[in-house]
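Omission of a single protein chain aside, the complex is shown with its protein chains in their original locations.
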Amino acid sequence: MGDTIVRLPGDDTPATPGVLVSKTRTVDAELRARLRGDTAFRTGVLVLSLAATVPLILILVFIVVRGASSINWQFLTELPKPIGETGGGISNAIVGTILLIIVASVVSIPLGIFAGVFLSESAKTGLGRVTRLSVETLMGIPSIVIGIVAYVWVVRPLGHFSALSGGVALAMIMLPVITLSTEETLLMIPLSLREAALALGVSYPRTVLKVILPAGLSGIITGTLLAVARAAGETAPLLFTSFGSPYMEMNILKPMASLPQTIFYYATSPYPEWQSLAWGASFVLLVLVLALNLVTKLVTSRWKTQF
Amino acid sequence: MRNPRSSSVAFRTAIYLAGIAVSVLLIAIFLSLLLSSRPALVANGFRFLTGADWDPVTNTFHSLAFVVGTLLTSLIALVIATVLALALAVLMGEYFKTGVFASVMRTAVELLAGIPSIVYGFIGLFFLVPVVREVQIILGVPPFGVGILTSAILLAFMVLPYSASIGREMVSLVPMDLKEAALSLGATPSETIWRVTLPYARSGILGGVFLSLGRALGETMAVTMVIGNSNSLTLNLLAPGNTMASLIANEFSEATGTVYLASLIEIALLLFVISTVINILGKLVINRMVEAV
Partner (left out) sequence: MRFHRVLATAVMVSALAGAAFAQSFEFTGAGATFPAPLYTKLFDQYSKEFGTKVNYQAIGSGGGQSQLKNRTVDFGATDVIMTEKDLAGAPAAIVHVPMVAGAVVLTSNLPGNPELKFTGDVVADIFLGKIKKWSDPRITGANPGVKLPDMNITVVHRSDGSGTTGVFSDYLSKVSDEWKEKVGSGTSLQWPAGVGAKGNPGVAGLVKQLPGSLGYVELIYALQNNMPYAQVKNRSGNWIKATLASTSAAANVPVPEDVTKMSLTDSSVADAYSIATFTWIILYKDQSYENHKDKAKAEALLKMLWWMTHDGQKYAEPLSYATLPANVVSKAESILKSVTFDGKPLLKEGGM
């Protein structure tokens, strides 16, 4: 230090060496105070960040502890039993969730990818902007409202609850996620790739299907898996569409059980046997959803095309 | 050989139609809600928006209590989530950009987004509610445990991943030379973050906030388990309340009577309108700030 003058931001005292900068502190001390503040800030950020992850740890620990003990082969392959009988499982809920996702995917994946292609190509046009707004608005619609719409569109005309109506509701939830992530992925692909293909005489459909989409495959798959993970965990839209069922059901025109709805139904019951079904089901659902998320990461890191 | 032109045109049309289909879907949803709620629109009138009574026995249906409940829980959740998200963004954008700790934190936050709503609800019921109840006992207020504040806290964690990921991106987009300039002028790292990085990323962070708000407004299952389901208008954060989404989840499958059912759909319509308006507002704000920069 010695004769060196240190000017602090906002400090306009005369630059006289060694002078007190304020009544109680020297230049050194002021700097040390700021450095202390820096450490405090860093600690604060760390603490808050860790606090943010507390619920995750709680959830994982809680569900694993309560749910893992219910998991056995019988649990995964049997149907739920009425009160007073031991055993029983959630096989119908697992199958139900898978079937519902399949129905939802059949509708939303092709439509979503094509809509994403549309958005990536016409982002600047009027129609493109309107479409983008629609997609984002659709994403923001509460899932329970979607459930009501599916009730009005499918359940009432058909005259009964069905997995089909549940699938329709889930499709409406998945659609915007797939569309937006497809658009984002495709926008990152350089224009030169498409222009090269077109210049070589490849037709437009082939360019999209054989050149562009494959190039963006990892991003598209990521979007799809995230959409599936979201749909698999939704309860509200299924309450008055797929309704639930204590039986194994493969017919999509009938009501069907699903993991989230089973969890809700049995966990809020007063019977310990049903409650442990719910925890086991939560475990299965959590494993499913987290597995999808982790697979997404693997796909992104392995398959991502570098440009 | 097939005429390449015609297949190209057909394909282009298909893409075009897919794009339009989304907008059509949205309009169809809106119209459906509007039509199904018509008996209620007629019966309730304007009082629907200004009154606070929800009484199925006398067929009086007003929305104010639930609009207030929704806005209170969402806004508080947003404040909490933004603070936490900023902390995370700063942590991963500045202090721990690479390394095991960084990737663990990042994965942890992303996994939070994948956890189903009901699981959150149960965690809230088993962990958060007793904690809030203890605090209420200490404070000497009725120890409900469930209530508006409880559901706001739960909601904050559900909404966190969205704001955190956007926040992190925004922070990482701040140009290095700006930060380096501040550091070379003698600012500490924390001062740089506080006075340079965050203000620069302000617009993006705000965008993330609005996106999260949209998600918070519609959250149903977790909220309905910890909010206490009291249909009266209240501004007391420690008291039970109700949100629009939770009300619908509670009463929809049991609503008998045309006006009752239609009123619930009218609430759904109102929720739809409010979340759309907020989404659009959010975009306008972001565009304005982006242009300003």
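By written order: A and B. Residues from 1 in each chain.
The rule is simple: contacts are C-beta pairs under 8 Å (C-beta built on N, C-alpha and C of every residue); 3 or more make two chains touch, one makes a residue touch a chain.
Predicted model, so just to flag it, every value in this text is computed and none were measured.
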| item | value |
| --- | --- |
| Selected residue (touches chain absent from view) among A:37, A:205 or A:246 | A:246 |
| Contact partner of the left-out chain, one of B:13, B:50 or B:253 | B:253 |
| Residue among B:70, B:165, B:229 or B:243 that touches the chain left out of view | B:229 |
| Chain not shown, touching residues in chain B | 53-58, 60, 125, 129-130, 133, 142-146, 224, 228-231, 240, 242, 250-251, 253-258, 260-261 |
| In chain A, positions touching the absent partner | 81-84, 106, 155-156, 158-161, 239, 243-247, 249-255, 265, 268-271 |
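Keep in mind that, in the parts below, only the chains that are shown with their structure count from here on.
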| item | value |
| --- | --- |
| Geometric centre distance via CA averages, chain B-chain A, whole Å | 14 |
| Parts of chain A lying in touch with chain B, wherever the complex brings them together | 6-9, 34-35, 37-38, 41-42, 44-46, 48-49, 51-53, 55-56, 58-59, 62-63, 111, 114-115, 117-119, 121-122, 127-128, 130-131, 133-146, 148-149, 152-153, 172, 175-176, 179, 203-205, 208, 229-230, 232-236, 239-240, 260, 263-264, 267, 282, 285-286, 289-290, 292-293, 297 |
| Parts of chain B lying in touch with chain A, wherever the complex brings them together | 4, 7-8, 10-12, 14-16, 18-23, 25-26, 29, 32-33, 36, 83-85, 87-88, 90-91, 95, 105, 107-120, 122-123, 126-127, 157, 160, 164, 185-191, 193-194, 214-215, 217-221, 245, 248-249, 252-253, 265, 268, 271-272, 275-276, 278-280, 283 |
